[in-house]
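Note that this complex is displayed minus one protein chain, with the remaining chains in position.
Up next, subunit A:
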Amino acid sequence: MNYQRIKEKLDILADAAKYDVSCSSSGSKRTNTKKGLGDSTSMGICHSYTEDGRCISLLKILLTNYCIFDCAYCVTRKSNDIKRAAFKIQEVVDLTINFYRRNYIEGLFLSSGIFKSPDYTMERLIAVAKKLRTQENFNGYIHLKSIPGASDELMHEAGLYADRLSVNIEVPTISGLKLLAPDKKHEDFTKPMRKVKQELLRYASERKRIKSTPKYAPAGQSTQMIIGATGESDKDIMFSATHYYQQYHMKRVYYSGYVPVAEDKRLPSMGSQVPLLRENRLYQTDWLLRFYGFKVTEIVNDRHPNLDMEIDPKLSWALRNMEYFPVDVNTADKRMLARIPGVGMGSVSKIIGARRFRKLNWEHLKKIGIALNRAQYFIVCDSRHWQRANLDSLTIKGKILQNSRSKFRTQHSNQLTLFN
């Protein structure tokens, strides 16, 4: 190993990859076969955390940061005056294996600038994954970036070695894309996504008939959108996200507050604050749609195109829909329990487990771990005491804000635990 050379490349190519926020390593079901190395059956482990509090579970690097394109929002774009470097395929394989064996990482997340052509680049990414799987017998997690514009054949091959594939849509609206990434067409992004979706469906149905059907991208596909670069509304973002979840069977959509990387008059200026709080609210909304049974139009719509930054979106929805409340925690169904502000899915199942034995009162609810500072205005339980007693939603909001700690006001709340 040429240590100096590798270190230099790693510095450049990890730095360029850090703006991709996805670091998930869960959702795959690759077991260790024949005493090989690694598995990705667990929930996905964060082996460390960045100093901005994000999970580090994968070695996240670019194969190269040479790029023939010039997307305004990207550090790697060709007009940016930065140091360039490129890994050899074997170098990425060695780094991955050696980091993995020391329990630093769950696997590899490999992306790349586009050099020569999309297909040429995609082929190199696949070559790394193939080597890891076939030569190193590596069963850890592999996330490959689908290069916009890559051919269907390559996207098929990529899924045979990767656990997850992703294309970052980056700009939530088509008009924004025209403005910021004039070399790329919307179809360049959607084509590989569509191919991956079709293959996922095809393999799933084949597996129903033939058990031994090989795996195809078992952790599915994901995408990322940049937030706050083009003046889009929260409604634009969440409608887009819903579209990708539905049309392309995305496992995850990530939202990444735009970090200015160069002066460009089409974009927020250098040093503008990263919209971390907004990012957090979008994640909370995403959660509500995926796990809490909300429809997107319940949270954002023409009347409410933007999320309330002061309070979480579930609370915000509840305050607009007071007719559904109070909910009786001792009788309500699961769906309604999940809609109570301050009650997470964990608490929902605890309530259901506990109320078989006795009627629950405030004391029980508190011990179970419900955030009563929010929930109290929306529930009745085994007590004559009802907190809301004819308060209107504005008053309730005021009371909650008064009693909540600074977490609703600080900027640094992007990774606050969601709803609990």
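Definition applied: contacts are C-beta pairs under 8 Å (C-beta built on N, C-alpha and C of every residue); 3 or more make two chains touch, one makes a residue touch a chain; residues count from 1.
One rule holds in what follows: contacts and distances are computed from a predicted model.
J.: Of the options "4Fe-4S dicluster domain-containing protein", "Sulfur reduction protein DsrJ", "Amino acid ABC transporter ATP-binding protein" or "Putative DNA metabolism protein", which is the UniProt protein name for the chain that has been left out of view?
T.: The chain we cannot see is, by its UniProt record, "Putative DNA metabolism protein".
J.: For the full complex, which residue in A:P182, A:G293, A:G353 or A:G398 touches the chain that was left out?
T.: A:G353
J.: With respect to the chain omitted from the figure, which of A:A262, A:I368 or A:L391 is a touching residue?
T.: Candidates A:A262, A:I368 or A:L391; residue touching the omitted chain: A:I368.
J.: List the residues of subunit A that touch the chain left out of this view.
T.: 1, 3, 6-7, 10-11, 14-15, 18-19, 31-32, 35-39, 41-42, 45-56, 59-60, 95, 98-99, 101-104, 137, 257, 259, 271, 273-274, 276, 349-350, 353-358, 360, 364, 367-368, 412, 414-415
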